[in-house]
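Here the complex is missing one protein chain, while the rest keep their positions.
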Amino acid sequence: MRYLPHTEEDRKAMLDAIGASAVEDMFCDVPKQALLDGPVDLPGYVGEMEVERTFAEFAAKNLSPSSAPSFLGAGAYRHHVPATVDYLVQRGEFLTAYTPYQPEVSQGTLQYLYEFQTQVAMMTGMEVANASMYDGATATAEAVMMAVRATRRHRAVLAGGLHPHYFDVTHTSAHSLNIELVQPDSDPTRPADPASVIDLIDDQTACVVVQSPDMFGRIIDLKPIAEAAHARGALVVAVTTEIVSLGLLEAPGNQGADIVAAEGQSLGNALSYGGPYVGLFATTSKLVRQMPGRVTGETQDVEGERGWVLTLSTREQHIRREKATSNICTNAGLCALAFTIHASLLGEEGLSRLARINHANACKLADMLAGVDGVELMNDSFFNEFTIKLSKPAEQVVEALAERGILGGVPITRLLPERDDLANFLLVTVTETNSDADMDALVQALGEIL
Amino acid sequence: MADMSQGRSNVPVGGSQATTVKTISGSKGLDFAEPLIFEMGEDGRTGVDLPDVAVSDDRLGGMRRKDAVGLPGLSEPQVVRHYTRLSQKNYGIDSGFYPLGSCTMKHNPRINEKVARMKGLGDLHPLQPVSTAQGALELIDTLATWIKTLCGMPAVAMSPAAGAHGELCGMMAIKAALEDRGEADTRKRVLVPESAHGTNPATAAACGFSVDSIPATERGRVDIEAFKAKLGPDVAGIMLTNPNTCGLFENDVIEIADAIHDAGGYFYCDGANFNAIVGRVRPGDLGIDCMHLNLHKTFSTPHGGGGPGAGPVVLSEALAPFAPVPYVVHDADGFKMIEHKADSDAKPFGRLKGYHGQMGVFIRALAFMISHGSDGLRQASTDAVLNANYLRAKLQDVMSVSFDGMCMHEVLFDDHFLKDTGVTTLDFAKAMIDEGFHPMTMYFPLVVHGALLMEPTESESKETLDLYIKTLRGLNQRAQSGDAQFFKDAPVLTPRRRLDETAAARKPVLRWTPPDA
Partner (left out) sequence: MSIKFTNDHEWISIDGDVATVGVTAYALEQLGDLVFVEVPEAGRTVAKGDEAAVVESVKAASEVYAPVSGEVVEGNAAIADDPAAVSGDPAAGGWFFKIKLSDTSELDGLMDEDAYKAYVDGLD
């Protein structure tokens, strides 16, 4: 088998050195009744060609967004990732390295994580960032738990526009720790109202969590909410699912955010049917010791040369065990590297242009769709995704579009199934990858279906 | 090959080679002095060519960004060179032997990378209609079947994003099962061996449990009498790693399972060390209720400098109803995904992650499993255990093995052999780095002093192991001869020498800042 270097001679020589007459001797501590006599009932080993064929068969049963006009978002975005990114992340020294516990031979990983942390802090307008978390949803849950630790209060207000997955994941953790979550209803037919959140903040509130652009695409002004929260001693957690938006929109750090939890998938990372993605987490210097996850810091070696190490480790599980800030061990590693490389290629001007193209394309499609009978645009504001109300149930329309080879958008009821009042609402996302032909195809198809 | 290790050192006496060679550029041959991107960037440089489109403020809700983000501008060649140079400062499995205990640093096949990037797999959107992603769901279901079969368990939760996340999933399922029985308020104590990985107690605490530590015996296993004495009506369960963190199989595991069940509790198994037994033992036959797997350990998905991973959790009949959403179901109409509690016939405890799970990691793990097949996987675990015992057999006369008898896929030493040499485990490890080996895991598990935990994996040839053994024996000889300073100075041949971790923690500098900020 091509991955196993030993020959039978090697194995025999090694067994002799061990003083074992057979392989079974090494498993003497396993209860006899639990030892299997032979391989389990699954196929035997195959060569590479077979493996490729197997996966090509899986792939052939899916409609690829690369081959179809595709307008899907809702927290995962199709962007053009420059070819450079994928080649660099597959260098063996990046791909096959472990967590940088021996910094002398891990300066590559440590330096890029430091660059990543800096990029994330810059984009979000915050003072410090960690070396990534699993995704935006778990980062949000961790942000709420951090706010609870820092304020010693047990209640969190989650604004109505928060992505339902993010809410559900936060709820799962909160439930175990008896943290009360409060969420007002959301109504995409009207602009988001800060009062709905502000009215719920009290002296027991650890934090307010606000997503912008929200799940319906609406852009939220965090400042009035931040003022109200701070006045009651509550922290502000700002969430964004589309990191590219920060190339055009005001940074949460400039609006009073204390913690930012975001999804970084848009930069460097393929859609990959939902994972692996990269959670971004940033905060103020004052709160840094409460921050979960790994973090890289600058230092010097014994020769006085600048270098980097993992630091502030005593917050983490391997030292604090049950008193850790989180149980998290793994970060998003290679996904963070992909983000860093893509952001390095973009630079200031590239990120700004990318963001503007996204918004321009979204405006273009929004105007085209508003002209279609049976389509009503809901948003006054949006970055690259917006909600439309259709004259028919969105799930039906989406299936009809799929039959025509178009991935037309995400029905709101896919994320909020209990909201029958939103059955006709569709979330449409437009990025730089959508051509005029894509948009024409969608508009034409909708005209036929509705 | 000439034996270079006797007598002459590669390093000039009295200091490191590095200080005696100063270059003008700062780079030394292939060891490049590479600044941060922020120190190289210039306005006006870009690595992408995108049209410059003007947009009005009309639909931005008054929230247009006024300040600059601050990102540096670099051309594409500069970016390629920068990250190429950074990669050259790293050690990976592709570079050499990486015997990090508990991490399973096995070969990462590139076919896995190729199939993960296939059109129709790598580019699928998680929320595209399920009817357009039947192949993706079938893939997840196929992986689930392989996992259940290898583990001998009826159900598996696929969504956790890492091992620690899988631990959270397992413990939350246990908590949900207790709530369902009306016992969540009375059963809040979880028993955890003192040798456990730190994620175990951290996870228990994250679920609102208290942690009660179980001591180990002289044989390195859980003290079963001490364990039984701690049982009571307030016990929620046990979190046991098997094979354990000392690289040993817990002989009494079935008795432990029976005892915890009799006491009304559940058995969580930490499956980080599954590489020792995959294809030879099914954890389901040992009486477990749930176990997480680390796909990035046992199933070769790349460690990527720290992530991403995936931590699916196999579940018993008792815990299966509480598996989180979403999960895949296969019926006469094809594959579906249950994404919401309301759509489930069971009692999911909630959602753990955005979307469906680490699909990119699933693809790579399944490719690995299919490549090996059931016979190949059995051979892989056999070779992993063989390699670890070979290291044990060839080093035990000079280095202090912590526990007698056969080990599993990893072997634990302690620093007893370095007593009176003035050389610590850390120093010994740093000297290994200069010899071109990544050190083993140090100072874990905490149950022995100055632990050195070595896990060779099945990917290593006998030649590599023999060179490693020879090197360690040589280093030990040097330590015993009293040359402690050599070890204190190490490493001297790496891009950076020992770094000041105290300064990094006292005055944390966690990002680059513009000079005049």
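In order of appearance the chains are A and B, and numbering begins at 1 in each one.
Please note the rule applied: a contact is a pair of C-beta atoms (placed from the backbone, for glycine too) under 8 Å apart; a residue touches a chain by one contact, two chains touch by 3 or more.
Computed from a predicted model, the values in this text were never measured in an experiment.
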Which one touches the absent chain: A:66, A:204 or A:313? A:313
Touch residues of chain B, complete complex, unshown partner: 443, 501-502, 504-506
Logged for chain A, residues touching the omitted partner chain are 289, 313-314, 319-320, 323
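As a working rule, only the chains that are shown with their structure count from here on.
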Cα-centroid distance, chain A relative to chain B, in whole angstrom: 20
